[in-house]
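Yeah, one chain of the complex is gone here, protein chain that is, but the others are all in their spots.
Going in written order, the chains are labelled A, B and C, and every chain counts its residues from 1.
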Amino acid sequence: MIIELKPNVDSNQQQSIIEKITALGYKSMPVATQRSKYLVAIGKKEFDIRTIGHLSGIADIHRVPDEYKLVSKKWKVAPTVIDLGDGVTIGGNGLAIMAGPCSIENEKQIEQTIQHLVANQVPIMRGGVFKPRSSPYAFRGLGIDGLKLWYELARKNGIKIISEVMQVSQIESMLPYVDVFQVGARNTQNFNLLDELGKVDKPVMIKRGISGTIDELLSSAEYVFSAGNEKLILCERGIRTYEKASRNTMDINAIPILKAKSHLPVVADPSHGIGIREYVPQVALAATVAGADGIIYETHQKPEEAFSDGQQTLDFDESSRLIKRLRAAYNLIQD
Amino acid sequence: MIIELKPNVDSNQQQSIIEKITALGYKSMPVATQRSKYLVAIGKKEFDIRTIGHLSGIADIHRVPDEYKLVSKKWKVAPTVIDLGDGVTIGGNGLAIMAGPCSIENEKQIEQTIQHLVANQVPIMRGGVFKPRSSPYAFRGLGIDGLKLWYELARKNGIKIISEVMQVSQIESMLPYVDVFQVGARNTQNFNLLDELGKVDKPVMIKRGISGTIDELLSSAEYVFSAGNEKLILCERGIRTYEKASRNTMDINAIPILKAKSHLPVVADPSHGIGIREYVPQVALAATVAGADGIIYETHQKPEEAFSDGQQTLDFDESSRLIKRLRAAYNLIQD
Amino acid sequence: MIIELKPNVDSNQQQSIIEKITALGYKSMPVATQRSKYLVAIGKKEFDIRTIGHLSGIADIHRVPDEYKLVSKKWKVAPTVIDLGDGVTIGGNGLAIMAGPCSIENEKQIEQTIQHLVANQVPIMRGGVFKPRSSPYAFRGLGIDGLKLWYELARKNGIKIISEVMQVSQIESMLPYVDVFQVGARNTQNFNLLDELGKVDKPVMIKRGISGTIDELLSSAEYVFSAGNEKLILCERGIRTYEKASRNTMDINAIPILKAKSHLPVVADPSHGIGIREYVPQVALAATVAGADGIIYETHQKPEEAFSDGQQTLDFDESSRLIKRLRAAYNLIQD
Partner (left out) sequence: MIIELKPNVDSNQQQSIIEKITALGYKSMPVATQRSKYLVAIGKKEFDIRTIGHLSGIADIHRVPDEYKLVSKKWKVAPTVIDLGDGVTIGGNGLAIMAGPCSIENEKQIEQTIQHLVANQVPIMRGGVFKPRSSPYAFRGLGIDGLKLWYELARKNGIKIISEVMQVSQIESMLPYVDVFQVGARNTQNFNLLDELGKVDKPVMIKRGISGTIDELLSSAEYVFSAGNEKLILCERGIRTYEKASRNTMDINAIPILKAKSHLPVVADPSHGIGIREYVPQVALAATVAGADGIIYETHQKPEEAFSDGQQTLDFDESSRLIKRLRAAYNLIQD
């Protein structure tokens, strides 16, 4: 159950409400986000909502039978729109396209990528400066200095930045330089990281775990929301299955299911979803017509020379063609 | 290695070729289909193709390193088109739409479905008369009498029939009444059934196994082809994974991968692929823009009263809307 | 619900019972096996069992809420013992060991294997004469002649035979020469084959499907039982997962779970369960202490020359050592 509190609720009123629902057999957890105040009440006993509805300080009450509450569509039907400023949004109307390299490598690469994005009216650039690598001997990214350089070049060109944060200690240093924090598939259930991102006033995109369920992804988003941050984006990026003909199995089903379960925007990552360069466009198109609010994919001026993920990265020609087709596909399903 | 033989090859010539490639360390298997004669040669030794290329009776030679040979795109680049007569085709140009109930139930249901298909210019009707059921106590279908009734009504209206064959003994009795035999997901590796379908001059659509790999599906098609039947269609219908929010996980990746590996047409089954009625259209659209040659889905005049699979079956209104959108999506990607 | 009928029930009595439970909202299916007569009643309505308990012809009534009924432990608590004659049993007391090659290859191989089994007091030999192979170009077994030869040599030495049946048409020809029919992992849901094996008076061992659930295995056994054959054995042989360090993932959990759900004996196949020769003994021991009633594994006089599965086949020395350890492990858990 979600109890929306009035903006001007005072602590005595809040205390009375908590006591009342405790008496009804519910545990409650106060949540204050950038936008609003809530009490999330957990319990199973049936009761007549009117018995608490009259209490001072309550704006509205919603029953949410799901394990996740605040991210559920059962209390908030209108889609959440993430506003990155300068007219750039994710969710609501329009298809948000985000593209860029797996790893940020050097100034020239950043410049060429920005030029490619600007030419195609793509306002958000992806790229990693902290890279989670399964082997300790692999390239681990340029770090915060790479991010600062990227930020400087991106801002000059009106480009927004989405980049992965791997640990709590990186949040503060990254904060001024990113427009969206990305939580990677290996950190979907790094609950401390999620808690800390809940205290930040910047959007967070959470990737589904490597073999995470749809409900686990929603519960991870609930962590961030209940810790105070409503600016959330969900990302389907393929799951681990027995099939080895592709790097992951893109769970196309997850897109309409997530859209039906949650009010949060849903982005698809076809690069990791299939992991094979030549088929990335088909998967990106498929995700778009399945209802995704955005597509994030890897592109590089010379994929065969990329520091990482070259096998699933489009070159700029392929990327330009894909952008046109994505927009056409998105328009098609608006009718 | 595939050695295409000339149509007029005589048995002495064929014997000479076999002896030559046996001497080179290859095992060979003669294959005679409705269209052509081949020798499939299995071996690993490298040799100069010209040393056999001059032999009488050989039309062409193709190296195929895949485990499957005759279904591979490495020797036959042009897409295979399945011709059902009366201008109805699967593969090549155009999107083949096949729709109908999970189970054939009675005359009225057949008539209503046919009327719905005719109204939407859909020339192929699906339906089961032999139903594989995991419990022995569930409805197992109307059997051959249901098929005959269906055939009579379909033929009057110019509708083609695709229906599942579950065992060798059904092939002969079904043969006059189906236009495409369907091999179900539980029979993908029923090798005796595949062998027998190789002797039949009717198209066969093979569904991917419940947790079958892409390569296993191609090897199952190779069984039918090498037993003599080239008229093959592959079908992606979702795979079994840990995710239980949907009935199966539609492997959208499989569509471009199968199209790249094989010359056979690829059909997608969104009804089983996600298993939830309200999301079937999104998955169907996704499969279409991912490159499928056809879509097969379940529709019923009253899904909530269907004998089986009602939870994933569209009603006729939903079906009509979907057909229009599928055609628009297909046209979009032709540009 | 399972209604056990008295052995001398007459058709009028049976009809009265059926009418009574139909009136109560249940569907019923009469089952006559080699041992007994039953009515399996499917329905959900609660009622007082005493309202039918008094009817003539009824021996006993058991509620079974599982989807499978006759194979459930909820009505038959005592373990089923499969008697192969000459004191050879599977289930109940003692560990049934079954060993032999993947494929029956020739007379010498059969003789050497029998000699090895006799020397170790192992009374059941496994071996395939019809081999399901994913590629149509692989060795498909010696067929019925191989089985006859094997039978002759086995009988002389008091050895019982378990061998895979792949299709309905093989049942009759194999019947005189096998002691246990094996249904392979690709045929677990070949329902026609299961139905036909229900009409046979020989034990049947059903392997779990390649990615079959525990409940599906039990439902497959229900097919055979409800078609008339109670002599059933379940076999865990590993499942398909994302992990590729082993051929399959041996589901050790399935052993205690199957033993708790069903009265049927449970056999483990460590050769397919891990697929790597050097680790087969550890997995076999693990399955034994987890509660398996039997172990079936592959052994060959020269595994490196075996026609198939050599990489997971023990030589005779390894096999002899394993047999001793299995018996010690089995004795350990009897205390």
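Points to keep in mind about this one:
Criterion: contacts are C-beta pairs under 8 Å (C-beta built on N, C-alpha and C of every residue); 3 or more make two chains touch, one makes a residue touch a chain.
The structure presented is a predicted model; accordingly, all values stated were derived computationally and were not measured.
Considering C:243, C:304 or C:317, the position touching the chain not shown turns out to be C:243 (whole complex). Screening B:80, B:109, B:134 or B:241 against the full complex identifies B:241 as the residue touching the chain left out. The residue from C:214, C:267, C:295 or C:323 that touches the chain not shown here is C:214.
Annotation: of A:4, A:216 or A:318, A:216 touches the absent chain (contact as defined above).
In the complete complex, the hidden chain is touched by one of A:24, A:81, A:118 or A:168, namely A:168. By the touch definition given at the top, subunit A reaches the unshown chain through residues 27, 29, 40, 42, 67-69, 132-137, 166-169, 186-187, 189-193, 195, 209-211, 216, 219-220, 222-223, 226-227, 240. Across the interface with the omitted chain, subunit C contributes residues 211, 213-215, 239, 241-246, 249-257, 260, 273-274, 276, 278-279, 282-283, 285-291, 325, 328-329, 332-333, 335.
If you put the missing chain back, the residues of subunit B touching it would be 211, 240-242, 244.
Following the convention adopted for this analysis, only the chains that are shown with their structure count from here on.
If you average the Cα atoms of subunit A and of subunit B, the two centres end up 39 Å apart. Subunit A and subunit C, compared by their mean Cα positions, are separated by 49 Å.
Averaged C-alpha coordinates give centres for subunit B and subunit C that are 33 Å from one another. For subunit B, the set of residues that touch two or more other chains comprises 211.
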